[in-house]
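In this view, the complex is presented without one of its protein chains, the others remaining in place.
Now for subunit A:
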Amino acid sequence: MATFLSRPGPFTDPEYTPEFGLESLATSKVLVLGAGGLGCEILKNLVLSGFRHIECIDMDTIETSNLNRQFLFRSADVGKSKAIVACEFVSRRLARQGLTVVPHFCKIQDFDDDFYSQFSIIVCGLDSIEARRWMNEKLVSLAATTGQIIPWIDGGTEGFQGSVKLMIPTLTACFECYMKLVPAQTTYPLCTLASTPRLPEHCIEWAHELEWPKRYPNMDFDADVPQHVDLMYQLAKERASEFGIEGVTKAKTLGVVKNIIPAIASTNAVIAAACCHECFKFVTSCTENMRDSMYYNGETGVVCVSDRYDKATDCAVCASLPQDYVIDEGCTLAQFVAGATQKFGLQQPLFFTAKGDLYNSKKPDAFATDIPMVKLVPFADRVAKTQINIVDNSTPSTLKLVLRVE
């Protein structure tokens, strides 16, 4: 790594210096989200990439079924905190000068803006979509309100497939922009479960959704309690034999009620390595980064491609953020409207603030357009205190502008 960073390559930014690369590695603070299948790999990879300040959050404890890929854990660790065991393991194995790897055995939601603000970059190996959406909103709003942009790299796997997203809040597509690519979870119509089951899955879901609450009204089902899984399996099996349906097994029962996603060490290794590689490139500037997102599939041959991904124009998180808009001191309403119309390709825009309409292109005569903007909108320290909203046929969302005089 030292040899590699000691000189630029043909695809390196001309301004690169080896001192910059090494210095950034030594001083950047990296946050790792998740210490599971991806997280174990990520921790190992970051330390071996030369990072020295690493923290890791994971709320889970170690289970037996983790051991086939979460290689920092042994059977004696079952029941302990993933974050603590993983961080201790890499610190011990890769002991080197100045290395600190700090675990946090809790939820990502337990931390506030001040905590997240201390990191230069985040590498994320969480398995929950909801947690990633929370993190995304946090990072986008941090960028929009304080101007601090913390890039993050998200990895995800399912069986032989995986993906990596490189996201720079407010500048590139955010996690929410990708949500339309996430397939909906399989659900079965209630009437199928209730009266016309055909598959073993129908029998299991019937037991899970309909029969359990009836049969055991005072006992909430917990998929981590083996006796509960046994009871659920019995219910599903009875249902199946009543209808003559074959194929209800305990493995299938568990798969359905826990919504188990198949996982293998090799895919986790590929995806975690790709995440950390992009993190290493981003921090050191040793070469260019991949495009926005990478897709991996190892089922048939090996497919690994990276591609651009545009921001979603209707993204609920990042599309509705106010943008900076610079005007001259003497800019009139007419000049502002003409400028904005041209810049955003507007057709018949309506401009308004919280106080009311500023300009409506359908009723141009109703507004005095020669008044300077600084008189129409309250300013403090050359920045408008009220944002201007624009609605137009050319975009589904509302454009929000914050004026700045320069």
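The definition used in the following text is that a residue touches a chain if its C-beta (ideal position, glycine included) is under 8 Å from a C-beta of that chain, and two chains touch if they have at least 3 such contacts; residues count from 1.
Simple rule for what comes next: contacts and distances are computed from a predicted model.
Enquirer: There's a gap in the complex where one chain should be. From "NEDD8-activating enzyme E1 regulatory subunit", "Ferritin", "Chromosome transmission fidelity protein 18 homolog" or "DNA replication complex GINS protein PSF2", what does UniProt name that chain?
Expert: So the chain that does not appear here would be "NEDD8-activating enzyme E1 regulatory subunit", according to UniProt.
Enquirer: For the chain that's not shown, point to the residue among A:I108, A:M232 or A:M294 touching it.
Expert: The one listed residue touching the chain not shown is A:M294.
Enquirer: For the chain that's not shown, point to the residue among A:K29, A:R133, A:H228 or A:H277 touching it.
Expert: Touches the omitted chain: A:H277.
Enquirer: Would you mind spotting which of A:A184, A:A251 or A:A366 touches the chain that isn't drawn?
Expert: Going through A:A184, A:A251 or A:A366 one by one, A:A251 is the residue touching the chain not shown.
Enquirer: Touching the absent chain: which residues on subunit A qualify?
Expert: That gives, for subunit A, the contact residues 1-4, 7-11, 41, 44-45, 48-49, 64-69, 71, 74-75, 93-95, 159-160, 164, 192, 196-199, 226, 243-245, 249-251, 254-255, 260-270, 272-274, 276-278, 280, 287-291, 294, 298-306.
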